[in-house]
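Of the protein chains in this complex, all but one are displayed in their positions.
== chain A ==
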């Protein structure tokens, strides 16, 4: 592109870059701050002396987590949930999107199913009826309530269906000529070609199941059944009204669990931070797939 080398333009570009750097740092700093707090001495953290580097470096928070049975239990429940939830969701979506990608001429019931999907995507019974249903289905204190309770992710079905539809028709026809049935066509031709969109919904599904905390909060009556996010919420976020007024806030700050909480928060986002660079290019594809269309 053509460069503008006039003085005002250079000053503006410089300011622009500076501002962008500040904005970017603002996005990453809270994560970094949590990390350094978790490695700091309790007293130093409580006194607000920690900004960029750990002060009074100690691993005691992490040692406490290692001794914390409930943390590991919750971590394992989350892992389980992500595993089951992702496998089932992907399987169901891949299967369902295929017949729906046909024209209504090829598959007459397509439009009815499609309208039903759109309807449940836009309308739901609300929280209380949902809870009642889950209860009557025996989904309370049951990991399957977490895996399936969010319902069919209709938007992902539509994403995959749109992708199938844009694959060249000739491939399917030649497969049919060669004697392949619909299952073979789906698994040997459509599925390998649709890896970009599968990777996208894989990312969305993993992140959804890892981050979801509310259903677990409602469905799990025993804290020991909480997945990680619900457990983290229980220990860090639930506001104890006594912490709010100034006096008790001051008193609490010296003896609080600040560093331990920071360590727990940091560990619970660690899996995401680690896989994040790898899945980045997929979700970019996904969001543009889902949003801009001619």
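In the analysis below, a contact is a pair of C-beta atoms (placed from the backbone, for glycine too) under 8 Å apart; a residue touches a chain by one contact, two chains touch by 3 or more; residues count from 1.
We adopt the following convention: contacts and distances are computed from a predicted model.
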| item | value |
| --- | --- |
| Hidden subunit of the complex - UniProt protein name among "Sugar ABC transporter permease", "DMSO/TMAO reductase YedYZ molybdopterin-dependent catalytic subunit", "Hydrolase" or "Oxidoreductase" | "Sugar ABC transporter permease" |
| Contact partner of the left-out chain, one of A:17, A:43, A:66 or A:171 | A:17 |
| Touch residues of chain A, complete complex, unshown partner | 1-4, 6, 9, 12-13, 16-17, 19-20, 23-24, 26-28, 30-31, 33-34, 37, 46-48, 51, 91-93, 95-96, 98-100, 102, 106-109, 113-114, 116-118, 120, 122-133, 137, 148-152, 154, 157-158, 161-162, 181-183, 186, 207, 210-214, 218, 229-230, 232-233, 236-237, 239, 241, 244-246, 249-250, 253, 258, 261-262, 265, 268-269, 272-273, 276-277, 280, 283-284, 287-288, 291-294 |
